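Working notes for the structure below.
Shown here: the complex without one of its protein chains, the others still in place.
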Amino acid sequence: MDVLSDEQEALIQRTAGEFLAAECPPSLVRAVEKSEEKYSKQLWTKFADLGWLGLCLPEEQGGQGLPLTYLGLVLEEVGRYLAPLPVHSTMVPALVLASFGTPVQMKLLERVACGELLLSFGIVERSGRWSTDAIALSGRRDGNDIVLNGSKYFVDNFRIAQKCMVAVRMFGADGGDEGPAAVLVDTASAGIHCEPLLTTAKDGESVVRFDDVRVPQSNRVGAPRQGRAAVDALMDYASVFLVSQMQGAARRAMEFAVEYVKHREAFGQPIGAFQAIQHMAADMVNAVDGTQLLGREAVWRLSRGLPARVEVAQAKSFANEKCLMVCRSAQQMHGGIGFIAEFDLNLWYRRVTSWTLRGGTTYEHRARIASALLDTPGEVRLGRALELPAAAPD
Amino acid sequence: MDVLSDEQEALIQRTAGEFLAAECPPSLVRAVEKSEEKYSKQLWTKFADLGWLGLCLPEEQGGQGLPLTYLGLVLEEVGRYLAPLPVHSTMVPALVLASFGTPVQMKLLERVACGELLLSFGIVERSGRWSTDAIALSGRRDGNDIVLNGSKYFVDNFRIAQKCMVAVRMFGADGGDEGPAAVLVDTASAGIHCEPLLTTAKDGESVVRFDDVRVPQSNRVGAPRQGRAAVDALMDYASVFLVSQMQGAARRAMEFAVEYVKHREAFGQPIGAFQAIQHMAADMVNAVDGTQLLGREAVWRLSRGLPARVEVAQAKSFANEKCLMVCRSAQQMHGGIGFIAEFDLNLWYRRVTSWTLRGGTTYEHRARIASALLDTPGEVRLGRALELPAAAPD
Amino acid sequence: MDFAFTEDEERLRAEIKAFIARQLTPEVKAQLIAEREGHGRGPLAAAFFRDIYERGWLGVSWPKQYGGQGANRFAQYIVEEEFYRAAQLVIGGGGTGVPAVLAAGTEEQKRYYVPGSIRREISFCQGYSEPHCGTDLAGIRCRATRHGEIFIINGQKIYTTGAQAATHIYLMVRTDPNSKRQAGLSILLVPMNTPGITIRPLWTIQSDPPAPPKTTYGEPRTNEVFFDNVEVPATCLLGAEGDGWAVAQRGLNLDRVGAWRYLISVMRDEDIVNLIKKDEPPTEGLRQDPRVRDKLAELWTEGQVCRLMTMRSLSLEQRGGRFKYEGSAEKIWAPEHGVRATEAISQILGPYAQLLNGSPHAINNGVFAHNLLGAFQSTVNHGSVQVMRDQVARKGLGMPKQRN
Partner (left out) sequence: MDFAFTEDEERLRAEIKAFIARQLTPEVKAQLIAEREGHGRGPLAAAFFRDIYERGWLGVSWPKQYGGQGANRFAQYIVEEEFYRAAQLVIGGGGTGVPAVLAAGTEEQKRYYVPGSIRREISFCQGYSEPHCGTDLAGIRCRATRHGEIFIINGQKIYTTGAQAATHIYLMVRTDPNSKRQAGLSILLVPMNTPGITIRPLWTIQSDPPAPPKTTYGEPRTNEVFFDNVEVPATCLLGAEGDGWAVAQRGLNLDRVGAWRYLISVMRDEDIVNLIKKDEPPTEGLRQDPRVRDKLAELWTEGQVCRLMTMRSLSLEQRGGRFKYEGSAEKIWAPEHGVRATEAISQILGPYAQLLNGSPHAINNGVFAHNLLGAFQSTVNHGSVQVMRDQVARKGLGMPKQRN
């Protein structure tokens, strides 16, 4: 047991941070908000060239084969600098491919590792619910094809991605329900309609409609029996790496605020000398540290191949409330200035508000934790991992 | 509209407070905790002689016929001084009699007004739930009698009361369910078994078992069709006057704490000069004031005969959380000393912990509010009273 | 103790509602929105205001001798509530300028500003904050130097919301250059068209896209106002020279309570309940979710406390009493309730709560998302909740000041 970063982990995180500190000033973040693509192609190229994308991809596909924890650390930095890069939307499905993909699908990872292939993924539908049960987009088998019908909501970076991993409900040619599965779809396929959304994050989410979109059966991710596991993994990666980003961003907002109140004078002294402000800051420390510990434990378990659905749910439910509190407190500590558009702090606040609402709400994640606590046999004990019953909500 | 006390209200409250300040020191509260009866007979006699019990009882029965709001103010003072008196347990059923009683039952109020007749009431059963649906104690009609079977839990002052108003489920001689009703039972009746409980308040709660207890049909409170209304009133009075007590007690605990921190020195000054302590105190002010406003509005509505179930639920659910917070904060502001048994402050803390758990939990009251908000037609608007649908939880 | 409005007050409310139902047509509403967006007043909106004026609802609680109706504080509240609810119009007599003029002004000032405000020919913006002092108004540096019968003003104000539309600024300045803190401050009522005044817009995070109606702190724009040798006659002084702190305090207290402050804190409670109870996509099913029901009941109860605290303030004022701590206490409770509610609602609505005004699929024009952007402002503006807590503890409870 040693929950702190080891030397190599600290080095990689620091290096990623230094790169983004230099290359990704708030002005870039702001410029990208106004762009059509909602990402910086130039920064993406540099980022990929440095090998960050391949960090945790298999060595056979040109990656470095490091544990997932490294990607978590890099995403903390991506969050910290609000890097306008499709790292999350690309790496989440890429990792699902790395775990479940067929050899042909695995080959795609070579292009992911070098930054050539941008990915996205679609899970949530009109209900807005983060749940396998809520997946209604149908994938009907038809000869060698799968025919997709339905809509995905809140799909990040669909417009710039070449492929999208879509969580579907499979149906046989006879109409029989075959359960959830993940299917890779070319974003340029006929029958796709994409409607951009305008979110508080001002990033690249869309609603994507699939009208009789045909993809070959070979685009289904993994073996037929692994459909549910692949969708589960897709959802867990999506949630937990959002936590990494949120925590990095919230920590940065806290640092801005602490720095600000050390110098901002009122009532004859720096307002950071007032106990009320200091105590607010202390609570912010615990909120981001708690998020960090929960998030890193979940990623660590995933990196070891251990069951981690409960840990992911813990991390995301906690992060939703706490990271928003941190960013809101940072705004409050800045007084009126944080409300002014041109002041950078609100870039962090606006993104974190969005991220708290994606990848599962607090209610949804707590329902999963409760199921592991209460719908299982035997007594619980903190420190002993919980397992979810088969019929758990997700 | 004027939500502040008028002159007469303020006078009556002040007079009650001055009486209890003089006659009910903490040493009396403490002595009564150790007594068998759990109330002070001597203080009760004085209290009754001054006419406090008859304040809101009908003039025909020797009362003063003042609105219920006056009783609320007196109970704030009873809570403030933790007066070990069965005012709440006596007045709650007495007010039900005043509204629903037959002429013979109304006659009992004469003896209540002068302090001769002590009452108690039983609502909750083994489930602990504050809900008409959870009333299972059966009252089977049998000739001119009603035969009671079942148990009431958490009955306050049963042992010292001569009569207990019991919420029952009536059954006809043929076994047909006739719904809830309130029945007056002599506490000395054959078939009654009383088992004292030991609560954090160290007051007089018991579990009371009724084994084939026979009472005459004329002991049923009100007309047969008013059974549910009488039980509703019993529950509402019980809840809302607990709020009065809790608020009075919490306000007193706050005052103790504020006084203490003004004089307790640490780090070179009164700890009450520290912003963290001041802000804790400011939150305590809003908590007790909020409870007071919600509680008084509910009592005022009852005093006008307006529907008030939602307002009672608002007041009690708010009071449960906020008054406990206030008393806990008062303990914290006292540091270690509040944990020592002989220090008076914990008398307030211990009672308020108990009171937050009686007369309905926060969950139970909120379920009622939610029903009024969501299970009714039309749009809601703050400031316009809500009505409960017929099928609301209670 | 009386928790109901009187029959007269209920009648007034019914009249206003009937008026609004009749007169506030979609066309009028469109012109009001256009006006708020800076496109000037349309003819229908002008007629609408004239009708309100004729009914005496503009400045309903102001004295009759200055053109008001002399009605009580509750009548004023009712006017404010109904017009704000109907069209986010601030009407009735609260706000920054006139109450202070009535409290501290000369007879001449009252005769000029009160009827002018009632006719909506005069309107004030508030010149308090400066770049280096937001909450700590005692640190004000903007100075007005007296030269006989004129003042010459130099300095800067910030967060001067509405400066672009106001005819006057209610300006706090330092008139005694050697003074410190609260002493030596004065209030000047300065026409905005005086030479030497420059307005620079500060666009807020609600500006792109513009927040929809009913957003808490949905203003797309506030301003910096610069004063460069601005010359005004000494008759602009409100109250005595050097007495500005006292003049402003009472105004600030009234600013922290009342219908507007209450409604911006609680309208979202009503909005979310009314949305959930419709039980339509994409929120269908939430109506039956016990977790959501429990949370809505909690928020509703907190909202009731906002309402009751407002009623307490009005009761106090109506009795002619002064606030001990009540205004500050309300200015803690209501804004923080607003924040709690906004954040809780966002977790109920999930990803829909991030959709801004104009986005496809936004719920209620994105008001819940825009509230996320604005709610915390309410804990900062017009006295931060930290300063308010200090005041409750010090003035309300008599707790001592920290010494070193």
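Letters A, B and C mark the chains as written, and numbering starts fresh at 1 in each.
Basically, contacts are C-beta pairs under 8 Å (C-beta built on N, C-alpha and C of every residue); 3 or more make two chains touch, one makes a residue touch a chain.
Fair warning: this is a prediction, and the values are worked out from it, not measured in the lab.
For the omitted chain, the shown partners it touches in the full complex are A, B, C.
Across B:Q13, B:T187 or B:N320, the residue that sits in touch with the chain not pictured is B:N320.
Contact with the omitted chain, checked across A:R14, A:H193 or A:K262, is made by A:K262. The residue from B:R14, B:K107, B:R126 or B:R381 that touches the chain not shown here is B:R126. For the options B:T15, B:T102, B:S189 or B:T361, the residue in contact with the chain missing from this view is B:T361. On the side of chain B, the interface with the absent chain consists of residues 124, 126-130, 153-154, 195-201, 207, 265-267, 274, 276-277, 320-321, 324, 328, 331-332, 335-337, 339-342, 346, 350, 353-354, 356-358, 361-364, using the contact rule stated above.
Counting the whole complex, the residues of chain A in touch with the unshown chain are 1-6, 9, 69, 258, 261-262, 268-270, 272-275, 277-279, 281-283, 285-286, 289-290, 293-294, 296-297, 300-301, 304, 313-314, 317-318, 363, 365-371, 373-374, 379-383.
Seen from chain C, the chain kept out of the figure touches residues 289-291, 294, 402-404.
Operating definition for what follows: only the chains that are shown with their structure count from here on.
The chain with its CA mean position farthest from that of chain A is B. Taking the mean of the C-alpha atoms as each chain's centre, chain B and chain C sit 40 Å apart. Averaging Cα coordinates per chain places chain A and chain B 51 Å apart. Touching of two or more other chains is recorded for residues 274-275, 279 of chain B. The residues of chain C that reach two or more other chains are 386, 389, listed in rising order.
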